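Here the complex is missing a single protein chain, while all its other protein chains stay put.
This part shows subunit A:
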Amino acid sequence: MSATVNSATSSSPAPASGKGSGTGRGADVAKLYADRPHATVGRIVTAVVIVALIVWSTTGIEASGAKADSGWTVVSSILNGLVHPAPQLLFNLTPQGVPYLLVETIAIAFMGTVVGAVIAVPLAFLAATNLMPKPIAWIANFVIMAIRTVPVFVYGIMFVRVTGPGAFAGLMTMSLCSVGMVSKMFIEAIEDLDRGVIESLSAMGLNRWQQIRFGVLPQMMASFLSTAIYRFDMNLRDATILGLVGAGGIGAPLIFAMNSYRWNEAASILWGLVVLILVVEFCSTKIRNKLARG
């Protein structure tokens, strides 16, 4: 609020400094302007810290073997590929075609979300500070952060050792990657739980299971579903990475095509992926808005 008062007055110094400087309203505004919050020291310190960090971050930026001359040829051939996608890939129902790869990616992302959510539920209950003693919640939170921090392709490589290359490894990788964010959102849902409802159900004589069924589940279902749908959205985008380590999905053919400069093939795959993600995002936003309104 004070911020808007500031900004409004700072832009109109005219009434205060104008001819009728003694009038009540002008003096009021001038007084407000003079009394506006001053945080000069804090601001200077923050600015110095930020500038120092930015300058530091530019020091290490390097592009070894900068191909200044070939850079633009690459850009033009990419653009050329994007407007001329290879049709034989786009409308081809064999396992090499874009439709098959997209369905595989959807399947990996979907099952990854489901398995991830299943793993996340117990973790989230362990990490919820309103249900668990502090040390347990703290440890569970740290475990969740550790799971979240390990880069995707590390899981990918580990799961390829377990299941062999293919969509199964990708599915398991996606599920572990989902755990971090999904359990985080679940924790928030659990911590926002209205205890009054459960208490009144217990006062009505319902047993523990009935309390969970009619008191806890209805409260959390909407946010659980919403989180899962959001994560599915994200998994669909992240699924490209799986291709790097041979864990299935659309990433591998895309990166192969790019590495061998077959831009029109890369473009067909990319267009398929972009359209799919746009459609899924549109639907998931619609559904999540509906869930949020109840």
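Methods note: a contact is a pair of C-beta atoms (placed from the backbone, for glycine too) under 8 Å apart; a residue touches a chain by one contact, two chains touch by 3 or more; residues count from 1.
Everything below uses one rule, namely that contacts and distances are computed from a predicted model.
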UniProt protein name of the chain not shown, from "Histidine kinase", "Phosphonate ABC transporter, permease protein PhnE", "Universal stress protein family protein" or "SDR family NAD(P)-dependent oxidoreductase": "Phosphonate ABC transporter, permease protein PhnE"
From A:48, A:150 or A:204, residue that would touch the chain that is not displayed: A:150
Residue touching the undisplayed chain, where the options are A:111, A:189 or A:220: A:111
Which of A:240, A:268 or A:284 contacts the chain that the document leaves out: A:240
In subunit A, positions touching the absent partner: 3-4, 6-8, 10-12, 53-54, 56-67, 71, 74-75, 78, 103-104, 106-108, 110-111, 114, 145-146, 148-154, 157-159, 161-163, 166-168, 170-172, 237-238, 240-241, 244, 248, 251, 254-255, 258, 270, 273-274, 277-278, 281
